[in-house]
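Here the complex is missing a single protein chain, while all its other protein chains stay put.
Take a look at subunit A:
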Amino acid sequence: MSTPNKIITEIFTPFQDYINAEQDIREEIRKIMKDIEKPLREITTILQVIHREPNCEQLNAACLNARQIFEEVRQGYAALDNIIPANQYYRYNDHWRFATQRLCFLAALVVFIETGILISKETAAEILGINDKANIHLDLEDYLMGILNMASELARFAVNSVTFGDYERPLQISKFVAQLNAGFRLLNLKNDSLRKRFDALKYDVKKIEEVVYDLSIRGLSQNTAAGDSGSNKEPQE
């Protein structure tokens, strides 16, 4: 019985080698993810300033700071691109899917604060440094997940802006999120996590509308009765 069995040598030994090789790559990925998650946390912390400071300058400074730290993120993804084998992005993407979604959210938030517009998938990929890469790319669903996450953050932002006496911001946010909502309605979502996340968007929309409503009935915003897309949903209230 001591001779190695053919079943073991032909079937299981190659399989063990295959597992080992895969484990090695996963180990490498985990190391790189640490380098990506560190700046991710930093940027998250920096951008929390939006809930504390109504000051425009400080917002811009935070965005600038965040953009600088994104450079570390880009380096991390460049390293990732080097070790992922061609056409195997989805074999390993569990490792970075969540971080990528968070980073998309952060990039989208920065762009919103700076310009007030919705980040495009291309721009998001550029900020993360995963555009024009050989083996990695920005998955559409990760990007969409990221901007849905931003909507929740903006709902909070709307509430806190009011606290700090900025009555224009909620109107801007309301309009923006309404457009976002309309955009998502064009998508045929399957019954998956993205769908569930989108279903939660209505609570963010509602929260923002309530803030706008509170401002309008008290005449606290300058263009209360303007009747633009931000306020024409108010009859629902």
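Please note the rule applied: a residue touches a chain if its C-beta (ideal position, glycine included) is under 8 Å from a C-beta of that chain, and two chains touch if they have at least 3 such contacts; residues count from 1.
Assume contacts and distances are computed from a predicted model.
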item: Omitted chain (choose from "RING-type domain-containing protein", "Translin-associated protein X", "Nicastrin" or "ER membrane protein complex subunit 6") - UniProt protein name; value: "Translin-associated protein X"
item: Which of A:64, A:187, A:200 or A:217 contacts the chain that the document leaves out; value: A:187
item: Residue touching the undisplayed chain, where the options are A:8, A:56 or A:200; value: A:8
item: Option touching the unshown chain, where A:120, A:163 or A:193 are the choices; value: A:120
item: Touching residues (missing chain, whole complex) on subunit A; value: 5-8, 10-12, 14-16, 18-19, 23, 87-91, 120-121, 140-141, 144, 183-184, 186-190
